[in-house]
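Heads up, the thing below is written out as structure tokens.
Complex shown without one protein chain; remaining protein chains in place.
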Amino acid sequence: MTGGQRGPDLGVCYYPEQWPEEKWAEDAARMVVLGLTWVRVAEFAWALIEPEPGRFDWGWLDRAVETLGNAGLKVIMSTPTAAPPKWLVDLYPEILPVGADGHVRKFGARRHYCFSSPVYRREAARIATALAERYGRNPHVHAWQIDNEYGDHDTVHSYSPAAEAAFRDWLRARHGTVEALNEAWGTAFWSMLYTDFAQVQLPNQLVEEPSPTHLVDYLRFSSDQVVSFNRMQAEILRRLSPGRPITHNFMNQNTDFDHHRLGQDIDVASWDVYPLGNLIHGRLPEALKQRHLRTGDPDQPGFNHDLYRGVGRGRVWVMEQQPGPVNWAAQNVAPMDGMVRLWSWLAFAHGCEMVSYFRWRQAPFAQEQFHTGLLLPDSTPDQAFHEVAQVAEEMRAMPEMGPRGRAEVALVLDYASRWALAALPQGRNFNPSHHALDFYAALRRHGVDLDIIGPETDLTGYRLVVAPDLVIVPEGFVQRLAASGAKAVFGPRSGSKTADMHIPDGLPGGPLRDLIDVRVTRVESLPDWQVETAAMGNRRVTLRRWRETVETGDGVLARFEGGYREGAPAVVGNDRARYLAGLPDAEGLGLVLTDALDWAGVAHLPDLGDLRLARRGGVTFAFNFGPEAVQLAAPEGARFVLGGPVLDPAGVAAWV
Amino acid sequence: MTGGQRGPDLGVCYYPEQWPEEKWAEDAARMVVLGLTWVRVAEFAWALIEPEPGRFDWGWLDRAVETLGNAGLKVIMSTPTAAPPKWLVDLYPEILPVGADGHVRKFGARRHYCFSSPVYRREAARIATALAERYGRNPHVHAWQIDNEYGDHDTVHSYSPAAEAAFRDWLRARHGTVEALNEAWGTAFWSMLYTDFAQVQLPNQLVEEPSPTHLVDYLRFSSDQVVSFNRMQAEILRRLSPGRPITHNFMNQNTDFDHHRLGQDIDVASWDVYPLGNLIHGRLPEALKQRHLRTGDPDQPGFNHDLYRGVGRGRVWVMEQQPGPVNWAAQNVAPMDGMVRLWSWLAFAHGCEMVSYFRWRQAPFAQEQFHTGLLLPDSTPDQAFHEVAQVAEEMRAMPEMGPRGRAEVALVLDYASRWALAALPQGRNFNPSHHALDFYAALRRHGVDLDIIGPETDLTGYRLVVAPDLVIVPEGFVQRLAASGAKAVFGPRSGSKTADMHIPDGLPGGPLRDLIDVRVTRVESLPDWQVETAAMGNRRVTLRRWRETVETGDGVLARFEGGYREGAPAVVGNDRARYLAGLPDAEGLGLVLTDALDWAGVAHLPDLGDLRLARRGGVTFAFNFGPEAVQLAAPEGARFVLGGPVLDPAGVAAWV
Partner (left out) sequence: MTGGQRGPDLGVCYYPEQWPEEKWAEDAARMVVLGLTWVRVAEFAWALIEPEPGRFDWGWLDRAVETLGNAGLKVIMSTPTAAPPKWLVDLYPEILPVGADGHVRKFGARRHYCFSSPVYRREAARIATALAERYGRNPHVHAWQIDNEYGDHDTVHSYSPAAEAAFRDWLRARHGTVEALNEAWGTAFWSMLYTDFAQVQLPNQLVEEPSPTHLVDYLRFSSDQVVSFNRMQAEILRRLSPGRPITHNFMNQNTDFDHHRLGQDIDVASWDVYPLGNLIHGRLPEALKQRHLRTGDPDQPGFNHDLYRGVGRGRVWVMEQQPGPVNWAAQNVAPMDGMVRLWSWLAFAHGCEMVSYFRWRQAPFAQEQFHTGLLLPDSTPDQAFHEVAQVAEEMRAMPEMGPRGRAEVALVLDYASRWALAALPQGRNFNPSHHALDFYAALRRHGVDLDIIGPETDLTGYRLVVAPDLVIVPEGFVQRLAASGAKAVFGPRSGSKTADMHIPDGLPGGPLRDLIDVRVTRVESLPDWQVETAAMGNRRVTLRRWRETVETGDGVLARFEGGYREGAPAVVGNDRARYLAGLPDAEGLGLVLTDALDWAGVAHLPDLGDLRLARRGGVTFAFNFGPEAVQLAAPEGARFVLGGPVLDPAGVAAWV
């Protein structure tokens, strides 16, 4: 889980096909002067590479690679499968995805393919092979990106005939017999029995919700289709382009496929960092959205750096760093000047090896013309250009940071559990991606570094493992946790479903009962306006949206107050594990989790407010996400290698 | 309209097909020990009874009935037509319903059939006949339920080819000639004339709203399809299972079909009582939702007991009583401990003969696994089990209650009027089901018992008839009302449409003008934030959402204030009837309706707040729906037969 073994480097996303060829050499030269090392190309270039079926036009891309490489840049070549050409769609209309409304989704943008289409898989393999054969051993090509942002535009889930056929095969493989499927799905419930896999349909357009197992099986199947589609390309690239690392650029917060599993098939995980749109659409209450309007949620980028560092088994890149206002959010706000620099250093502090900006020059046409770049459309530098120049200069002065070490605290993010919650949220205001970030933020506000891990990740060495929503506890997890010696905190609903989406024998808690005595006899979801409170010693924790009634023989650390089941346990625990019978709000999580840090022997700081600290190797970084200057409490003897003890808004400092 | 001639009894919903056969006998024995008498089975068992076309597997159900019956339970057998098997859907895809979006709604949950499909009617008759032949004279089978919750998941309205064909036949029968249809629908309005019934289409996916008469005819037709589908099954059961009462379990608040009419074809009306989800989705302002979060709207269950007592012509059961948190609401909150007992006694107080809990044991799989039962999934008792035990014990100590007598006050609920309002709401915030409950609650808060009746119900004996929204006044209603001697209060919009959805000759008020001189010259719908006020003597009534200008030669009891048409009548009346020219809010309705009670000579109490009283025979019941204990003002000499004079939250008391 350590990160940052190579680099740090800077890079950029570049689209030679969008600019006159006479600009390429100058662009490349300016990139190098700016301090960039990497350049990603070609992820949407299929129709330009193969303008007609079987007729390839390699010339322009050959020359672009040559130009960029000769300037001294390392090229990240992409397979262009995120956007099949119109002629391909016209030849094989069956490759188009079908929406949950049963309508075919049309050509004219991107990601217009169904992962289950055998024809599209064949064609994707064909174009990936062609690219890999052409550039696999090109000396300028140093890495590969497969496809682009799987899951964008809600494209993991297709309801096409191809998906239906593949789903039936998948079910056959998973359940073996239709009787086993009936048992797993509980089809006796509403006379939903099947006598043949061929009877099963995709779970859209029903009269009422399907069996949650039917739905979760479909979500798992859809994830597996992405993973196998990606693996198919990875195998081609490995064979034809040996020694070049393979990456995919993930979209943060997307949970439509299992990023941990896909991560097994690539060498470096990269992700696309757009904090301001995430703020607008994100978890924070309005007052905090206002406070952080131009800095973004202080914890959203860090969360994802820590997540993808795990997905990439230690290796993480930023493939697309927001350089200014973008185009896709409900509102597209400008970052405060300095934030591009801050986000860049934040990435390095969290172990990223490389930060690549999207994009070199703002496009004056097509869908994303409001998306800024390092250059304005007229090729003059935009604000980010100057900030990147500053980062490049600062990097030269920065001592060797060393790798980001394993953290003392791990937070578990399990995609299968997320699908379980999506299938049975039980409250329309139940939003697990917000909850996980809330847990993470509560720890980060107290200066704690974390790893974000999958449920299969080795737990050795952690002092504390936090599982906000591990609904389905994988086989062996409890044993590995016990063996690791780590203490654990489980959020509500942990252990509440089996792999087949049943309530476990012996009630929720399920396999966790080997660690902690919890038997959940009642759960309830609550409207946003309902506030529950619990007394934890002489402090009060407020909880919202979810409450459980738990029976335990272990200790009770906090008890509910108020007119309903007063005194019932709100937090229970023993010397190995703690369990939360509700969802504390931000302040409550601060109380509960700092108490757990003390218990686990993990050092922490008083609430940092808008400040965030991150340690990499021997260097400690500080970042100010707030509107006021902050006086840093650097330890005595600290030597500043970046900035100084007073941190302005959007300011960055580092000391050793 | 009297209720409670038999029982009271307790019962439960049980699904032998969902549990291993070895559990059945123990389950049955525990039911009996708990004090249950009735058990409902098989309403979703078609695929288990007939796993393949024409091959019946009766064995398991025979044994289940035998086991339950031998333990001493009376079985309510169900026709399983709410969930046709997959093989039937595959054989006859045309039985599936079609949504308003034109898409076929798929198999995979329940209620996946179109009421108009002749094939499905034939198949439903076939399976009902098979059940009735098998169990019609079984000594353990004491009653029948037909289908399950007509109207759930918005399934009354189908837009299938079968529905279109049936609609044309229905129109031919209703209008006789296409000229009459043109006249009724006002097709001259936008050149919408028809020359043949075969030209008429279902009123979905139009460019703009259809003629309201087109829409209302479709709503009536759809209701008639449900009624005739049910009647078809009722006739089979009557023929093959003589002497067993037939019921259907209605969903409260559903107004997609005419419950009064369907009630004519059954022997007992039953309904499914889920107060907490109804609170979340219901009429109360947020402050009251918070107050009653775990007790539910104090008037929603009573309203429906009183309604279905009328629908069942005096005989009403609770078929499914919420036992704890459920699964289907926006949020699913836990009832306060004691509420299951309270709701049970409330049902008996309102004349129910039987209260059956849904369900015996919480299912650990499939769609409703968050729906609690009397037992937890591991067969240990959940909270409701203990409360039911208490009710059973209290029932044994309760003196004979006698029947629930006819009330002095009747509230009219007319389904055809609701469809009229749905077709022409005239304000997007106009919600007649909320209004009717508001009228009911205002009376109940003052201790008044009510009957809820249909527009065809005999009015003899009532002192006061309240019609919150009798838009279409049926022929003869005014004459029967006059003959009854009852005084009447009409809400706004009463008498505002003819049966063909026209404005009556002589303007709204229409047939009511034989009772009261109202000529409505203007109506207006108002945004939620607009408050109108009226002076009623020296008291002020606030009104919202709807206001009318009324001309009258009768008395004016309240006059509008403010800058618009100051002094215009807000409440008018003579010695027989009163008419409201707007929608008072809760407090205003309290003023207007208690004044009407005085006028009609109906005794009432000061505002009871969270307390509700209900009388059955000689017993008076008291229920506390609030968060604080209440001191009861029982009459002198009252003898408590349940509880005592101090009523805790969720408390129940009764005296004679």
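Should a chain be cited, it is by its letter among A and B, assigned in written order, with residues numbered from 1 in that chain.
Everything below uses one rule, namely that a contact is a pair of C-beta atoms (placed from the backbone, for glycine too) under 8 Å apart; a residue touches a chain by one contact, two chains touch by 3 or more.
What you are looking at is a predicted structure, and each value in this text was computed from that prediction instead of being measured.
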In the whole complex, of A:245, A:324 or A:527, the residue touching the missing chain would be A:324
Touch with the missing chain holds, among A:383, A:494 or A:594, for A:383
Which of A:95, A:178, A:227 or A:336 sits in contact with the chain that's absent?
-> A:336
On chain A, what residues meet the omitted chain?
-> 15, 17-18, 44-48, 51-52, 80, 83-87, 90, 97, 99, 101, 103-112, 152-153, 155, 280, 286, 289-290, 293-294, 324-325, 327, 330-334, 336-337, 362-370, 372, 376-378, 382-383, 627, 649
Interface residues of chain B toward the undisplayed chain are 101-102, 185-195, 199, 201, 203-214, 424, 426-429, 500-507, 521-527, 529-530, 547, 549, 563-565
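The rule we apply is simple: only the chains that are shown with their structure count from here on.
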Turning chain A onto chain B with a C-alpha fit: angle in degrees, nearest 5?
-> 120
So how far apart, in whole Å, are chain A and chain B when each is placed at the average of its C-alpha atoms?
-> 47
